Each structure stands twice: as C-alpha cells, then as structure tokens.
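Only a part of the assembly is drawn; its chains keep their places, and the rest are absent.
For reference, chains read A, B and C in written order, and residue numbers begin at 1 within each chain.
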Amino acid sequence: MIIVMKPRAKEESIKAIIRLLEDTGLTAHLSEGKEVTIIGVVGDKKKLLEKNVELFEDVDKLIPVTESYKLSNKKFHPAPSVIKVKDIEIGGKELVIMAGPCAVESKEQLFESAKIVKESGAQILRGGAYKPRTSPYSFQGLEEEGLKLMAQAGQEFGLAIVSEVTSFKAIEAAEKYVDILQIGARNMQNFELLKEAGKTKLPVLLKRGLASTIDEWLNAAEYIMSEGNPNVILCERGIRTFETATRNTLDISAVAVCKLKTHLPVIVDPSHGTGQWEYVSPMARAAVSAGADGLMIEVHPRPEIALSDGPQSLNPKKFAALCKEIEVLASIMGRGFGRDI
Amino acid sequence: MIIVMKPRAKEESIKAIIRLLEDTGLTAHLSEGKEVTIIGVVGDKKKLLEKNVELFEDVDKLIPVTESYKLSNKKFHPAPSVIKVKDIEIGGKELVIMAGPCAVESKEQLFESAKIVKESGAQILRGGAYKPRTSPYSFQGLEEEGLKLMAQAGQEFGLAIVSEVTSFKAIEAAEKYVDILQIGARNMQNFELLKEAGKTKLPVLLKRGLASTIDEWLNAAEYIMSEGNPNVILCERGIRTFETATRNTLDISAVAVCKLKTHLPVIVDPSHGTGQWEYVSPMARAAVSAGADGLMIEVHPRPEIALSDGPQSLNPKKFAALCKEIEVLASIMGRGFGRDI
Amino acid sequence: MIIVMKPRAKEESIKAIIRLLEDTGLTAHLSEGKEVTIIGVVGDKKKLLEKNVELFEDVDKLIPVTESYKLSNKKFHPAPSVIKVKDIEIGGKELVIMAGPCAVESKEQLFESAKIVKESGAQILRGGAYKPRTSPYSFQGLEEEGLKLMAQAGQEFGLAIVSEVTSFKAIEAAEKYVDILQIGARNMQNFELLKEAGKTKLPVLLKRGLASTIDEWLNAAEYIMSEGNPNVILCERGIRTFETATRNTLDISAVAVCKLKTHLPVIVDPSHGTGQWEYVSPMARAAVSAGADGLMIEVHPRPEIALSDGPQSLNPKKFAALCKEIEVLASIMGRGFGRDI
C-alpha cells in the first residue's frame, strides 16, 4: 500500500499518518519527491482496511500494491491446479469440453444431446435446470426434475455432469446429482451463494460476471476457496461493452491474464460469449489457441426448436466438426483431446 | 416483433415463416423492400419466444418492437406510482431522503447517525447489516443483530428503515425489522431473491446493477411485481464504464429515461455512484434537478473511523448543508422537503 | 512513480533498478515489504519515460503517482481560469449558454435560431459548418459558407460565435469568422488538430472524446495549452457505455471531477449527451446544479425539418422555458444568468 500526499502537504499531516501506521503496527517508508511525498506502508495491509486513510488531512490517494486475493493467487501458489472430476482432469494435459443444451427440456432432448456430446469426444455434459432469465415471462427451467434427468444421462453415456445453481435450495438439490456446480455470471457476486458453494465438496465452475474485472473474479473465487473448497474452475463467458453485433464481447485475453495471475484452470464459453452460432466455432478455436484448459459449448439436437438460446447452439454436425478442429489445435498446443474415442 | 429477411431471400423461406406465424396463431404483415423483405408479426409475441425464428433459412434478424416488461411499463400504467411507507410517500410531492451509515457498526454509531439524519429533515434511515463485499476478508456486517439495532433507532428517532437483503434468510429476518427491503446492485439479477422479495408485502428498493441496462432493470422490477408486490422503488447507483476517476459513472439521465418509461419512483444514490465525498453533494443536487423522487446518502458521525465506505460518507455538517440545498432545489422543482421540521 | 518488484525478486534485480535510477539522475527510495519490495522514484519522472523499466528482471509493474498534465492541473494553478470572449466571461460568475442549430442549413434557419437564442438570454450562438457524420452519405455541412452566415448572425444579434473545426483548412477559415473554435469529440485525440488550434489565439472549446477518460481529456487540453494557447473550455458531451436508451451516457460527475482536478471552465452539452429532446432540459438542470460553468444546447426553429439532429433539438418554446429554469438554478448556485435581458 502506498499513500500519496497532496502537493505542499503540511508536515504535521505527514507525521499524523506515520503515527497512525506505527500505532497500527505497520512501518512507514517516506519518499519526499519533487512534487509530492509518498509513504510506503510495510506490514499486513489488512490492518489498514478500515482506517479510512483517504480522509486524513493532505492525503491525495491510496494505491494498493498487492492483490487482495491470496488463495487463488499464482504469486503464492505457482504450480497450476488440476481439478479431478471422476477420471477427468481439468487444468491438466487433456483439454476438456463441456457441452449440451442450454436448458434441460425433456428426457428425449437431453439424451439425444448427451449422445452427440459423447460421440464427439467431449467429457462433460452441461444442461441448465435452474435458468436465470432476464424476463420473468421466459422459460425458467425444470428445476430438480431436470437435475435427475442430467444424472441419468450422465450415467447412461459415461459423462460427468455440470449444472447451474441459483439458490441454496438448488445447491442442496444439485449435490445429489451433479459432479460440478456452476455459478452463473449474474451470481458471480452473490457472495452468500459463493460461500454456500464453498461449503460443499464439489468442484465449482465460476463464470465471470458480465461486468466484472478479472481482479473481482479472482476475489469471487477467493470466497469459495476461503470456505475450504479449493476446486474452482474459472469460465470466461463474455463481458458487456458498447458493441452490439455480439451478445457480449468474449474476452479471450482473460485466458492469458489468468494464466499469469492464478493457478486455477480457465475455460471459455463461446456460446454465451457471442450469442450467435456462426461465431461459436471461430471463438472456440481462438480460446484453445490462447491457452484455455477447456470449452463450454451449447449443443442442441435441433436448435430451431430449443426452448432457450437456440440461436447460439450448434447442431450435431457442426459440433462434431468443431471437436475435430479442436483435436488438431489441442495437439499443437501440446495437449490432448478426444484421441481415445 | 419484426422479422428481417436476408437480401435475395428465397420465396419458400418467406412462405415458411408466414406458415409458422399462422400456425402459432399470429398474423404476418409482409413488406417487400428494395433491398430486403420484412415481416411484421401481429399478435401476442410471447408465443414466438421459443420458436428460434433466427434459425429459419434466409432470416437475417429479429427486431423487438415492444418492451418485455408490462407491469412496470408506463405505456400501460401512465399514472405515477406513489409508494407509502409509514406516513411517507415515495414518488409523491415530497422529496424523500434515505440516509445513514454504509454499515451498522454499533448501537452508538447508528444512533448518532440516526440523530443527524432526523435533524436534517431526512425521513428514512439506511444502514447495512448484510454487506456484500468484493473481498471475503473485508467486514461482512452484523447481520440480524444489525437489523435489530436499525429497528430500535427507527423507533427512537421516528424514522422509517431500509436495509439490504442478500439471501432468503436475510429477507426472513428483515421482514421482522425493516420498512423497506433493499436489493443491492450485485443482486439485481439474482432472480430467486427478486421473486422472494416479491412474495413479501414490503416495498422493495431495487438498485440498478452495475452493468445493467435500464431495460433489464425494469425487467428485474417485473420479477418482483409479477409475484404480487407492486411496491418497487428504483435506485440508480452508478454503472461501470472505462472511467476510473469515479468509482462508477452515476447515470443521472437514467432518472429522465425512467420518468418516460415507467410509473415507478426513482431515487439516486450519489455516495456509491461516485465513491468520493467531494462528489456527493454536486451529484445529489444534479439528481434532484433532473427529477429524482429522492436520494440515498451515506452519512457517518465520523467518516474517518467508519468500517465501510468512509471515503464516500458525508460528515454531519456536510450532510446538514446538503439537506438545506436540497430543500431549496426541491421547491424549485415543485416539490417539498424538510419544511415541517 | 513507484516500481513494484515481484515477490522474491532477486537482490541483483533490485540493485539493477537502483543503478538505472541513479544513472538517470533520479533517487531511489526502497521499501522492503512483507510480500514485495517497492522502489519510490524521486526526481523528474519524464527521464524514465523511455526506459521501459517494466521489462527489467523481476519488475512486476510501474505505478504513476502524479498526473502527466501540468498546465491544466489545478494542483499547480489553483485559481479557476476565466476565459474572455468579447464581453462574456466563461468560468466566471455568469453562467454561459451556447445555443443554436446542430448544423447551419440556411441564412433564414440560422437567423431565426439566433433570434431565439438571443431572446432567451443565451450569450453565444453555436452552429456547425463542418459536420463529422458517421456515414459519408449524410449531410456534411455548408463549410466556409456556413461560417460566413454564422459571423453575420453573430453581428446582427450581438452574440459571440462558436463552431466546430475538423481540419487545418477549417481552422484557417474559422479564424476569420468565429470567436471560439470547437474541437469535437471524435477529434479529441487528433493531436495534429489540437496543436494547430493551440497555435491560434482563439479560445478552444474541447469536447470530451466519447471513450476518453478525464485524464486523457486533460492531456488533450495540455496539447493545446503547450502550444501557447491557455484558453481552453472543456465540454462534457456523454461517453459511450453499454446503455442504449440514451445516445451516450452524459457523465455529469465529470463536472465535479474537473472542478477538483483542473482550473479550466467546464460546460455540458445535454443535447448530444442524450440524443433525445425529452432528456435535454432535465440534464441541463442537472449540469448546472452540479456546478457546470455553462451549457451547450441545440435549438432549432422547427426541429421537425432540421437537416441534422432534429430529434435532440429543443424548439423555441421549450428552450425559452429551460432558460427561465436555468436562471433560477443559477442564482441558487451563486451565479448569474440572463438578468440583463
């Protein structure tokens, strides 16, 4: 933490800050510059959290030097985390693809989807049972009934299962059926939900909020991890910008940034990130080439009759073609995918 | 809803759309333009929600013509809603000020704050008991104990009470103590929480999400209202932009837009909207001059020792001065404030 | 400037930085923290500009402490600048309103506009002769012919004249006819144009770029001022965000921020800032209440036949009503407007 004083700060103002730091058990390092004086703070800066140093006389601003997230911070845990789900390793050598319909609509639709997913070499089935929708008049999901169908499909086709949870009740239900809990973008800063997910033993796929900085995202991961659950998988799914040609702006550079800042695995969801099926395959390839550990893709046996997000879903043929492309790209990136099918 | 076809769309593609519309009980109006053909859809467009018309051959795009929110829409309910809280009317002639500390810290701090709030003519006491904080290592609030203190302070000083709820459990507790439930920006699209708040009989102050469009905000209000609770108060609190000089960009024009689009009252929170006390009074004045029905202001007896958001809190003297300015501005705007103190 | 080292930085890396600073004639202040070591740089930081310290081994990041703009910086010139245009003082006690049509279309339209502007008490006539339009197929302005009409209207009605320049040629023409050169938002970082405007003796109204930070805006002002022209008037006109209900998001808080950071006068353009006439008056009032030194408003004798920006223009009656409101607000803000009419 650095404290920047205003130009021509009074000497007693500077002394007051130094006194405050010393009283708090911290050390002050003074640099008197040509224009301004700055004070470096040495020690555990959490002690300063509620001191409101900004309000002391002649203080211009505070500049944090270190990140507030610790457990998810690569600086303190340099080795990449590998998260095990059944026999799948996320963040390991294999590239992982999670695919399936946006929403579970019926057993038939789900099983057809699962078949396609399995045949293309993807390892994990996605499917929403609790759907957060902008309008209350849109389809809201099959809830626990949907989770049961997911579990059945997972067993039938040998796929792990990931599904979104939107409330404590949903977490309770999901714990019985799924392998990975998903926290959606709209709930990335629903801190109560994060803590509750942190109390389970299940891996948590944490989507980036649609207006969240990477720093806030890693702090959200910290909420889960500080409850004792280290198994967090980050998922970039697009941020909100002024551009309207795509539903969101998929921030592929977030993959590269995360690889530098955290040891957690990072996957990318080009379906929600773009909102249009034509853009899904190019962006999936981009994500893998940038170093993503996996992908989350919406697939539907017949997108034109999907109850949710049809326009961004790939049909079976397109999904199979994409998986083939990914297989080649993965090998160039020094990773494997799909070779054992 | 309008369906725009691609240039040179095949006739059978156009016929397929018309057939779909007719099968769904809708009427198609065809306009064959110089460049493209468009199809106007007449009837209840909800019937089309899950038809994925975008995926039909030769369809370029769909353009919605009407808003998806209905209960909150001024087009269908032109008269402004006035929401009663005790003897206070929000959205009526009186301007309403909600003020108090960011977080309830202790009985002493809260009662001191309440006294300041009352003496300046504000009608409602704010104070957080459940605090959503970016980092899990920051102060998280006194929870139910904080709500109890709020209720006591409200009674002692004759103020109504508003406090944020972040979970079902918090709503349950809050129903016993507060007059207005607050849904914070980070939970604006926590739809489960919205529905639960909609099931209570309490007025709900709904903050705009930090990356939410006004359209999404009104759809969030719709979630609460469609559960049977019409008493929603909108609160603009700044949106996220590229500008870093302020914590958020307080979107004052949202007040003017809401006045055109919805009958619900709109208040403004310049404390969170700017993040710095120097900007609070100018922006409070701006909000009232733009037509806001009220303000939410952070006040602390001694901001320099606040456990949360000290730098954006007004001290008693500055708050009293602001209330005097607001009184004058309110009268210019044809409203009252504080005259009966 | 502060240099933050990576955790566990090697001692020789730290020494290398210190050596670099000393060789450059700067002083290093070392703070060895619990997690990281930081090095405060004392001296003229411009010397470091091209040293690429970020690339030295074990350097994590550089954090600037002081602003790069100097001439426009309030820290070094605390007294507010008052800019004289004829007998008008911008940034002084009088509130200044610049009004007129978006584009000069004809002598008749311009003179009618000028009459309205004068009668309402506004002091300056605006009107575009060189129009930067998104599409090359839109009306591009009357160019020098338009400026001549502006000058005539100014003389006829006793108004000062402001008009946008988009090229060296336009500046050359404008110098003959106008009192204030306007640099539009799209040219805020057209540095060649800024320098050329800085070489004239005319006051320059500098609009904020639609995606520019306040810091960049003040640096753009610095380009003009460092050429020897201190007469810069800042004009906030809305920034680009994800919100689509308004053409831009008018950042009223920029007024309050500028008042803290610069001595230059700041005015606000609610017409371009919102794009819709219904929002112009509320936002004009908000701007004045937040402390703006003036307003720029689009007025058209008959907006429904305007060749450019009709939908955001006020008609004569609405403009007169707004000026009356502003007169009252100005007096509350301790300023004058329009009393001598």
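Note that a residue touches a chain if its C-beta (ideal position, glycine included) is under 8 Å from a C-beta of that chain, and two chains touch if they have at least 3 such contacts.
These numbers come from a predicted model, not from an experiment.
Q: What number of copies does the complete complex in this structure file have, with 3 given?
A: Copy number for the complete assembly, per this file: 4.
The definition used in the following text is that only the chains that are shown with their structure count from here on.
Q: Could you tell me the distance, in whole angstrom, between the mean C-alpha positions of subunit B and subunit C?
A: 31
Q: Measuring centre to centre with CA averages, how many angstrom lie between subunit A and subunit C?
A: Those two chain centres are 38 Å apart.
Q: Can you list the residues of subunit B that touch 2 or more other chains?
A: Subunit B, residues with two or more chain partners: 211.
Q: What does subunit C use to touch subunit A in their complex?
A: Residues 2, 4, 6-7, 29-36, 38, 40-44, 63, 65-66, 75-76, 240-242, 244.
Q: Which residues of subunit B touch subunit A in the complex?
A: The contact residues of subunit B facing subunit A are 46, 49-52, 54-56, 68-69, 132-139, 166-168, 170, 186-187, 189-193, 195, 209-211, 216, 219, 222-223, 226, 240, 303-308, 310-311.
Q: Give every residue of subunit C touching subunit B within the complex, in rising order.
A: Going by the criterion above, the answer is residues 211, 213-215, 239, 241-246, 249-257, 259-261, 273-274, 278-279, 282-283, 285-291, 325, 328-329, 332.
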